[in-house]
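For this depiction, one protein chain was excluded, whereas all remaining protein chains were kept in their positions.
Labels A and B are assigned to the chains in the order they are written; within every chain, residues are numbered from 1.
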Amino acid sequence: MILYLLDLLGVAVFAVSGALAAGRKSLDLLGVAAIAIVTAIGGGTLRDVLLDNPVFWIQDSIYLVVILFSAALTLIYTRFRQPPAKALLIADALGLSFFAISGAQGVEQADLSRIIVVLMGTITGVVGGVLRDVLLAEIPLILRRGNLYATAAIAGIIVYLILQQFGMMRSLAALLGMGTITAVRLASIVWGLSLPVYSLQERK
Amino acid sequence: MILYLLDLLGVAVFAVSGALAAGRKSLDLLGVAAIAIVTAIGGGTLRDVLLDNPVFWIQDSIYLVVILFSAALTLIYTRFRQPPAKALLIADALGLSFFAISGAQGVEQADLSRIIVVLMGTITGVVGGVLRDVLLAEIPLILRRGNLYATAAIAGIIVYLILQQFGMMRSLAALLGMGTITAVRLASIVWGLSLPVYSLQERK
Partner (left out) sequence: MILYLLDLLGVAVFAVSGALAAGRKSLDLLGVAAIAIVTAIGGGTLRDVLLDNPVFWIQDSIYLVVILFSAALTLIYTRFRQPPAKALLIADALGLSFFAISGAQGVEQADLSRIIVVLMGTITGVVGGVLRDVLLAEIPLILRRGNLYATAAIAGIIVYLILQQFGMMRSLAALLGMGTITAVRLASIVWGLSLPVYSLQERK
């Protein structure tokens, strides 16, 4: 039950982030709804399709209702005020952390190798944002030089898997994994941490 | 049988629209074929993958034949004449209306919630065009300010569902739903109707 609520919260946060990105590109209302939906469910959908599971939001339409409601609230709110950048970044970090761990948990039970578990959790966490950027014709944010995003997800999932290996309770390990993701993500924003860039110069 | 012919007609129309878009970007012959295929089958393919149904054009290769034939005819025709813009817009509106309603009908029987039926019909109708634009590195047309496209599909599917609710025969409701889509789409072109735009200014 708590998991389900956290899941809905993650969906809501990503819907808000999608709606704001759509607003920056001046899309119409339906475009805003479309980008909000894709951002919020893209990662989980790709995970479900790759694993040949039933797609999560098709069985349970409350997800779409939450997304459309969040996008509408975003539109109304930003009519009157600036979006609170800091609150959003924290919310986004929490959303990422929950999606990544819950994505990893979904795969864990299917008896797949560890590297696949890490990859599926990361896909669940980040692919929605990638699709949002591709639809808006930009190089996806997480592929560009900058703060740690997918890196945070990967670090947290690894922490979660290792703690379980050492016998920690699953729910506690999940909590610490989520904490790791949020901490790495926020620390990278505050201190401007980033991965080394690989830059190839074409010789003439 | 009539449904199947209308389906093939929809595929043909979208193949022509894909081929014309490819021509505007000066792709080679194979690029034209690829864009025509993606435009014509993209929406139905995503619907089938999301619902874990067999993908419609894999079982029945007549779809691909129709697409390649339509793309070839487009190439030959435009060698000699300008594409008839008005006829194409009407054909495209008809294609959209048929794909959207047939997409909704496919999902209806699976006992899913109404919002999913509307979404799946809309996906069937519009995703091919979105993929066409993404592959040509443009912001998808339907996400940009402009005429009503996805809106028309959504309106028609809702009309179709409501009429059935009131006891109307399924085939008649489908016909009226398709009529609604075509009418809304063409009216939006003629009178320049569009949805309100959501535009966020970044404050400095």
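Here is the rule we use: contacts are C-beta pairs under 8 Å (C-beta built on N, C-alpha and C of every residue); 3 or more make two chains touch, one makes a residue touch a chain.
What you see is a predicted model; the values in this text were computed from it and never measured.
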| Of B:35, B:94 or B:157, the one touching the omitted chain in the full complex | B:35
| note | Interface residues of chain B toward the undisplayed chain are 19-20, 22-32, 34-35, 45, 49, 52, 54-55, 58-59, 61, 64-65, 75, 78, 82-83, 134-137
| If the missing chain were put back, which residues of chain A would it touch? | 49-52, 112-113, 115-116, 119, 130, 134, 137-140, 142-146, 150-151, 154, 194-200, 202-203
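Note that only the chains that are shown with their structure count from here on.
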| request: Round to the nearest whole Å and give the separation of the Cα centres of chain A and chain B. | output: 30
